Each structure stands twice: as structure tokens, then as C-alpha cells.
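Below is one structure. I have some questions about it.
Shown here: the complex without one of its protein chains, the others still in place.
Take a look at chain A:
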């Protein structure tokens, strides 16, 4: 590494506690992004983000064009949905997403002989991204375009972006932080995007910064991505944007931890980065803002990595939202013999699932296929209170106490130990020598607390 020289920012480039799992980026880090050929059909779940579902505005048998609006978000915290292909709307289908939500989805059969992905990727990876004349865009308009383009956080949480990137007189936002940490092992979509489409990120960052009148724009990257750092530094040299190189440590990409690392600010418990004057978006999201404002393209495609020891040929792909995971796996040569678990997202916080017809949603950052060697563990033994979970917890909690409070159904004790501060990063479970599924117990404990408070 050796790149970790953290200067010019108030923070230390790292946060208290955390863990160092093997990053396993080598599977796909050096694979250039390929455009995935247009699939025969796409399946667009009506809720792909945090917030309210959108409502379909197309009927079955209707013909739609690429980028045409097919679902409209009515609530404030919701997002629009656009067709990634030209084709014919079919009967609505029901899908179960990896996170367990079961909902209706718009089904579109794609016309033959088209590849909108090629066109979009050409635009996204072009060299013509402007860095001046950003001031001709009106802040309120930028926010509206983001809303209309259906942009949500592409890092995984899928929070509607217009809610964050919006001129607001009540909340003083002075810093825009762009999250390119990608601290989850295996995942590489953000890395490849920084390598291959840095222009879109820079323009998007300037636009988002303008929308919220940020005084400072910082792109944060972990020090295990020296080439991306180099590239971003070169391209941002003539702009106000600064690149912060933070330490490679999990969960560095968690927003509260990253705010601490770079700005040395504590986001209050239960609060958001906006409470300390920070807006944070993932690099993919920021590039999508560039695409929406400058190239007038709604969010219909995204970069994902298909990686892990359980995949024959790991790749980074530019795919239409709604393509089935099975097709992506087949495109990458299928599963290997020792494939054991398919995960949507990274191995620390991703959801495992078994239905290969599951569609890719806006928040799917990768498909990680783990092997038996990755997932097998010895049987659970008793907690010897060694305190490793305490040393790992980035929120400074006592995970073993929370888990035992949950196991022995004592929600009052769990509240005393601040169970709701846990954001389920999985660090405690990763380090536990007794192989106790602490996070899963804590999830159950949170439900017990919710039931108690009813």
C-alpha cells in the first residue's frame, strides 16, 4: 500500500475499531467493465429503494421506449422507474428480492436487435465531461432532474438521492462527501467506475455540490485502490474537488465512520450526516447524476461486479436494471463446483438468496458467489467473553451483551446496551472465536425491542 498519507483534512483517515478481512478484490479488480447484451426480458420491482413504492404508469401490451417512465413515485421519499429496454409491457409479476421483500414487478419483453447499454456506456465513459460552466445549472433544477431520473443510492442502501441533494435552507450542508471506499470485500463496481468513467463522477460531483451549495467536495477512496486515486487526483486537479485517501478497513464506507475518518465529526446517534453538515453519496450515484443532468439519461443501467471463488469468470458488467441474476452468472461462465452461497452485494452485509430469477435492482452493487471454504465455519461454542467483538464494533457497543440479551429475551437489557445503535455491519460476527451469529441475534433483539415498545 504505502499510499496512506492522510493530509489536509481534520480527521485521521481512520475511525475507532473495525476489522481487516481479506479484501479479495483480485477476482475482478482488473477486469474492464463489459456491456451486458440486452436480455430478452427485464423485471422491474416497484420498490427498489428505501421509502414508498412507485406506481406503474404503463399497462400490459403497451410499447415502451428506452428510458421511458414506467413507474412514478408519488411520495416524497420514493423514486421513479424507467424502462432500460425498448419493448412490450407484459403482465405484472410477483418477485421476492434478496432482502425478503415480496412485491409486484413490471415485466417488459425486450425487442430484438437493440443494445441501449452500449450507447449509455459510451456516454458514461466518454472524455467530454465538462468541469466548467456548472453554474449555468440551477440548484433546484438539478434536484428535480435527479428526482425525475429515479436516482437512488447505488452503494446498496438505495436511499432516494433527491432527498439528500436538495437545496434546503433549514439544513446547512457545507460538505459533499463522495464515497468511493468500497470497503466490502469482493465488490469492485465503484473501483472500475472510478477507473473508467472518472469524468462522469467529477461532473456529477460538481453538479451535486452546486445543488446543495457545498463549500467543499471530497471524494473518499480507500488506500487499496492506488490506480483509481491517481486517476481521480489527475482529473480533479483543476477543480475544487479534493481526494481523501482513507485507510483500508471495514466498515470504512459506512457513512458515520467515513465522516469520522475524514472530518473528525461525530454524527449523533440516530442522526444522519446532514446533522453535521455533510451530504454523502456513492461514486456510482454521483455518476448517475452527471448522466441525468448533462446527458439527460435516467437511471436504467448500472455497473455491478459478479465475483467470488464460486464464479467461473468474474467480471464487471454494465447491466440493465431488471436483468435476472441467473443470466449474469451464466454470462460469467456459471458457478464453479465449490460454489456454496450466492449473495446480493458484498459478503459482510449482503443478502444471500437462492432464486436465480431474482432481478438486479438499482441497489445491487454486485453478485458475490462464495465457496464452501469461505462460508463454512465450526459449530458455535460458548461465549468466553474474550471481548473481541467489543474491539471490533465500530459503534463502540458490546455485541456479546446485545446478543445474549436477545437470546434470553431481555429487550430492556438490550436497550440499556444501546441495541438500536447497531447498523449490522457484521464485524463482531466476523471476529467471534466462538462462531456465535451475533448480528443475527441482534436483529432478533431489535424486533423484541420494537415489540416491547408497542
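Just so we're on the same page, a residue touches a chain if its C-beta (ideal position, glycine included) is under 8 Å from a C-beta of that chain, and two chains touch if they have at least 3 such contacts; residues count from 1.
Definition applied: contacts and distances are computed from a predicted model.
Q: When one chain of this assembly is omitted, its UniProt record names it as which of these: "Ligase-associated DNA damage response exonuclease", "Ion-translocating oxidoreductase complex subunit D", "Alpha-ketoacid dehydrogenase subunit beta" or "Iron complex transport system permease protein"?
A: According to UniProt, the chain not displayed is called "Ion-translocating oxidoreductase complex subunit D".
Q: Would you mind spotting which of A:60, A:213, A:238 or A:381 touches the chain that isn't drawn?
A: Counting the whole complex, the residue in contact with the absent chain is A:381.
Q: Would you indicate which residue among A:62, A:410 or A:444 is in contact with the undisplayed chain?
A: In the complete complex, the chain left out is touched by residue A:444.
Q: Touching residues of chain A against the unshown chain: what are they?
A: 16, 19, 21, 185, 256, 260, 266-271, 326, 329-330, 334-335, 337, 339-343, 347-357, 368, 370, 374-378, 381-388, 390-391, 394-398, 400-401, 416-418, 421, 424, 426, 429-435, 437, 439-441, 443-444
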